[in-house]
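Excluded from the complex is one protein chain; the other protein chains are retained at their positions.
First chain written, first letter: the chains are A and B, and each begins at residue 1.
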Amino acid sequence: MIWGVVILFTCLVLGFPIYLGLLAGGLYILVIAYHIPVDMVVIGLYDGVAKFTLLAVPYFLLAGALMENSSISRRLVDCTVPWLVRVRGGFPIAGIIANEIFGAISGSSAAATATIGRVMFPEITKTNGERFALGLLTSAGALAIIMPPSINMILFATATNVSIGALFLAGVVPAAILGGCLAVYIFLVSPRPDVSQRFDLKVAVHKTIQGLSALSFPIVILGGIYTGIFTPTEAGAFSAVYAFLLPAVLYRELGWKQIVSSIKDTTRLSAQIFILIASSTVFSQALTVARVPDMLVPLVGDLGQFWFLVILNLVLLIVGCFFDPTSAVLVLAPVVAPIANALGIDLLHLGIVFTINLAIGMFTPPFGLNLFVMQSIFKKRLEEIARAIPPFFGVFLVALVIITYFPQLYLWLPRIWLGHTGQ
Amino acid sequence: MSSALKLTRSLMRVLDNVSGFLLVVITVMGFLNVVMRYLFARPIAWMEEMTVLSMVWMVYLSQGMLESENSQLRMTVVSRLFGPKLQFLVNTIRTALTLFIFGYLLISGCGVITNNYNFKTCTQALGFPIWIAFLALPVTFIIIMIPRILDPAVKYGDEPPVVNCEKGGS
Partner (left out) sequence: SADKVIMRVATPTTNDPQTHEMDLFKKVVENKSQGRIEVQLFPSCQLGSNAQMLQGLQMGTIHGLLEPTAFLGGFSDILTLIDLPYFFEDVWTATALLNSRAGDKLREYLQNRGLVAAAFYPYGDRILLLKFPVNSMDDFKGKKVRVMGAKVLQNEIKAWGGAGIPMDVPELYTALQQGVIDGLESAAQFFFMLKYFQVAGYIFTEPKGAEVTVFLMNKKWLDNLPADLRDIVTNSAKEIVPEATQYARNTEKESMRKMVASGVKVMDASPELQQKLKNASTLVHETFLMENPDAKPIYERLKKAMEK
């Protein structure tokens, strides 16, 4: 068994595709170490992806890609900024709010970073300096995978058999806590607003009305899920169609070219994610056959919840530095979930801890999609962006501690709304 | 770049276009399923199955393109430091591993398909033959192997990471 893990790590270090490492390691354990017919791998490669709930992944990816090609972000920013012109740190705080709302539409952190970043970078640079703007926009994009809908939550829920809807609902308050922590930090370090800026109620209301079509999006999608109009998977399909109709029919800004490029982006991303889903299915089944979760439970069981969560956070933060959240969730969730279960940790709580840690991984160097996005849009060197990250990393860590150790702050929502009973 | 390689790339792009078409199909079917449920209080179970089947083909048909462009997710922090000679060696090992694994899976995959064909196993709602659904796998194994056979040192596969990260990631 240990050799299977060694093979996986060797493949990862050598820069092989992650799925190849998972397959090689899984095949070694199943076929060579445990003499199981290789058919199990073939069947697993099909079965791992042929799941109705996983349809939500391409749906939400398509919705995100379509929105990226539209002016939805611009509209979201336009309707938050005018309300906050007299507030200390008003512009960056508006950026946080826009990120939260964008996150409530899209599950893609990189898309949030790219689109909100483009819109807000010049303005925040003017008020708070370039370094601050880089750090804020690179990190705040991560809110999109904490605020539902979220691809990582779908993958976590599918891997551990919890309800996607319940996990989505559990993510709302943590996203707000993170946004709150960021807003407080921004407020403390920002200069007073420019006296020439005046709050104009008329402009604010007018802009908000103009943005209503964009604001209606999260209400329709999330409202639809929680009033029982549709399941999360159906909401995904609805969301993709909505994200097409809004810019195509209402704003008239979506041409054939944008549509085709959105479709291409989605098939590419889906292909990247699903080959990982398939191969991590094989790998985690190999670990199950090798009885790894059963061996880990007594080892970690003596730790107790507190220290288990400390170690889990450290491991996930380190993993997040080097890997994309997709592979991390797919490989680690099936191994960690039985341990958490044995320790009496609600799987929704575990799912949120996973999501926040890996969201942080989106902007921690050396590997983080948000970093690459900022790098390519604003033509900055990675080191320059990396230097801007630490204070925001600190703010995220504070929020992470709160969210890890006070799950009652957010678990009440799925409990009351969906009667979620834990485990 | 060799012409054979160029040809495969265009073939992989064609397959990727099919996959794009399937994406449109699954989106429309998923949307229709919600509508049907509300209009006629009758969800269509076979449509759900059809959607999942199409999704499987969709995500697998694009694998050839990912392999030929070398744009699967991977960790490059360490391998970026390799010199050209070491990189060449590592890539050759990767090709060998890819061919070994997928060749092996291809043989076994045919067995699984024959088995499903012989026992006439079907999906529950649609009665769709499983062996046809499973054909996606050998097709995938082959389209993953072809780019590696033609370009064993992964010479033409390296695109700068930023290109597919711009729109990328979860």
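Some points to look at:
By our rule, contacts are C-beta pairs under 8 Å (C-beta built on N, C-alpha and C of every residue); 3 or more make two chains touch, one makes a residue touch a chain.
A quick note: this is a predicted structure, and the numbers were derived from the prediction, not measured.
If you put the hidden chain back, the residue from B:N17, B:T76 or B:T123 that touches it is B:T123.
Considering the whole complex, the residue from A:L27, A:I43 or A:I97 that touches the absent chain is A:I43. Touching the chain that is not shown, out of A:I18, A:M120, A:V162 or A:V319: A:V162 (per the contact rule at the top).
Considering the complete assembly, chain A touches the hidden chain via residues 36-37, 39-40, 43-44, 46-48, 50-53, 157, 161-166, 226-228, 230-232, 281, 285, 288-289, 291, 418-421.
For chain B, the residues in touch with the chain missing from this view are 37, 41-43, 45, 111-112, 115-116, 119, 121-125, 127, 130.
The working rule: only the chains that are shown with their structure count from here on.
In terms of their C-alpha centroids, the spacing between chain A and chain B amounts to 24 Å. If you check the complex, the residues on chain A that touch chain B are 11-20, 23-24, 27, 37-39, 41-43, 45-46, 49-52, 54-55, 58-59, 62, 65, 68, 107-111, 114, 145, 150-152, 230, 233-234, 236-238, 240-241, 260, 263-276, 322-327, 362, 366-367, 369, 372-373, 375-377. Those residues of chain B that touch chain A in the shared complex are 16, 19-20, 23-24, 26-27, 30-31, 33-34, 48, 51-53, 55-56, 58-60, 62-63, 65-66, 71-80, 82, 90, 93-94, 97-98, 101, 104-105, 108-109, 111-112, 133-134, 136-137, 161-162, 164-170.
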